[in-house]
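Let's look at chain A:
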Amino acid sequence: MSGRKSLLIAAAVAFVGLAGLPASAQTLRYANQGTLKSLDPYTFKESTTIAHHAHIYEGLTARDKDLKIIPALAESWETPEPTRWRFHLRKGVKFHNGEPFTADDVIFSAERVRATGSNFLSNVPPDAKFIKVDDYTVDVKLDAPNPILISQWDTWFIMSKKWCEDNNSIAPTPVSATTPSFASLHENGTGPFMIESHQPGVKTVFKVNPNWWGKPEHNLKEIVFTTISSDATRVAALLSGEVDIIEPVPVQDIGRVDSSPNAQVLKGPELRTIFLGMDETRDELLYSNVKGKNPFKDIRVREAFYKAIDVELIKTRVMRGLSTPSALMIAPQLYALSKDFTRPKYDPDAAKKLLTEAGYPDGFEVGMDCPNDRYVNDAAICQAVVGMLARIGVKVNLNAQPKAQYFAKVLKPGGYNTSFFLLGWTPSSMDAHNVMHDIMGCREDPKDPTRGEANLGNYCNKEFDALTDKVLVETDTAKRNQLIKQAFEIGIKDYGYIPLHQQAVAWGVSKKVKIPLRADNAVLMFWANKTE
Partner candidate 1 sequence: MTAPVLSVRNLQVEFETRRGTLRAIDGVSYDIAKGEVLGVVGESGAGKSVTGLAVIGLIDRPGRISGGEILLSGLRIDNLPPEEMRKVRGKRIGMIFQDPLTSLNPLYRVGDQIIETIKTHTNLTDQQARKRAIDLLAEVGISAPEKRIDGYPHEFSGGMRQRVVIALALCAEPELIIADEPTTALDVSVQAQIISLIKRLGRDHGTAVMLVTHDMGVIAETCDRVAVMYAGRVAEIGPVQEVIKNPLHPYAKGLMGAIPTLAGEDKRLVQIPGSMPRLSAIPPGCSFNPRCSAVFDRCRIDRPEPLRQGTQAVACHLYDRATETAA
Partner candidate 2 sequence: MSDAALPHPAPVDAPRAAPDGWLKRALASDLFYSFRRSRLTVVAAVITLLFFLLAIFAPLLSPQNPFDPAQLQLLNSRISPLWTADGQSPFLLGTDEQGRDVLSAILYGLRISLIVGILGVLFSGALGIALGLIAGYFGGRVDTVIMRIADVQLTFPPILIALLVNGIAKSVSGNRLDWLSMLIVLVLAIGLSFWVQYARTVRSSVMVEKNKDYVAAAQLIGLPAPVIMLRHVLPNTTGPVLVIATINLALAIITEATLSFLGSGMPETMPSLGTLIRIGNNYLFAGEWWIVAFPGIALAGLILAINLLGDWLRDALNPKLR
């Protein structure tokens, strides 16, 4: 008895002793499904790559753990007039090679990010003119007011003008280049970490930047990043303690990870909305046994589809509870009035009746396109949908395919070659306007050719588009939210899309590691702490 007690005391002492010591610098090992393809921060607009770049590069702004915009390389900014923004740059910041950071670098980066070969053209509007006021002040002039100007500036990273010029990297590496770009293999950012070694697609080692301007919130000396594309292997590596963090954890393995003694899963809602869309524009569907007319043009058919799908069942069975059924085409975190909307109830009887009213008492056949390696359990969701629609008599021929083929087929270059599809969307601006404009706006708008480019089924309502245009220029947040609300109500009334859910973020994290989970799924290890 006393022996046990003394053991406990010893353990407690040891624990206190450990806690009292300054946390020694740790090596964090991290594995992701995706690869770090290039170190050039303007070439790949892809979340994993961007998250990695965020360790070594910084933008004028950043987003905090709750995705709120916070100052980064710009200490502060103001809008003296609606079409002019003024940014005050942080002083004393040095690039990893020791050069000081100044306004010239911002202006250079603004050019570079909009140059040929950049993948981040939409992050900085083409009409924005960057003017150097002094070494630490930059003005941005716009043709029209833009309340969401800086919404994507946290992923527009600032590069060193001199370094780029010295290394023949003034423009982002064009894909057709025949010589390797220096900037895609080397980095010179201002961020809290620097690259020690980089083997593209295999392994990247980050080490701490001792000269970083901020106060580190981590206790790391080094991050070893490895790509592990196979789900099972990634989970195995976490379970066996070979890595400290994995992203993502397949939903079916969450239970296994949570039950293991040395790791757990951090879960949270993601910003991506998964939804179904229908071809509402062709006079005859490409893939259907209904000839001479397009059943999806009939709102009753769309409503029937909507009501035939039981998202709650998909949540519990396919997503294992890790999804948030959604009434809107945008995640609730990104739109303040989301809670005003509720999803129409699952009602297969009503659906069947609607179908009968629309003239399809025995249903019909339709082909469905679905990716099978893009979203969480994408193909399984589609299969579930096929089963549910079968119950109201609609025979769905599922074509689940790898994303490479899927996107080549359904997107604009493929001629929107689909009748019924599943897609996921995260507004890159973190704002509803992007959703309303890109995926819910009418295609082929002569005034705005980019409207509705990702509106694969071409749901189209001019009234809706008018509201979208108003939303763009409205600067009053409350009024803007009301306009968005009106638009979304139209969208729901039209059953233009069938939003399903927001999938969940699931990171597998060793119990030795503390790291905040951010809803955009960016694994940001400069907030990570690891115990021995």
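Behind the choice of candidates: all candidates are chains of the complex that A comes from, given by their letters.
In this text, a contact is a pair of C-beta atoms (placed from the backbone, for glycine too) under 8 Å apart; a residue touches a chain by one contact, two chains touch by 3 or more; residues count from 1.
Note that this is a predicted model, so its numbers are computed, not measured.
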Result, touching chain for chain A in the complex among 1 or 2: 2
Parts of chain A lying in touch with candidate 2, wherever the complex brings them together: 231-232, 235-236, 239, 250, 252-253, 255-256, 286-287, 310, 313-314, 317-318, 367, 372-373, 379-380, 383-384, 386-391, 396-402, 405, 409, 417
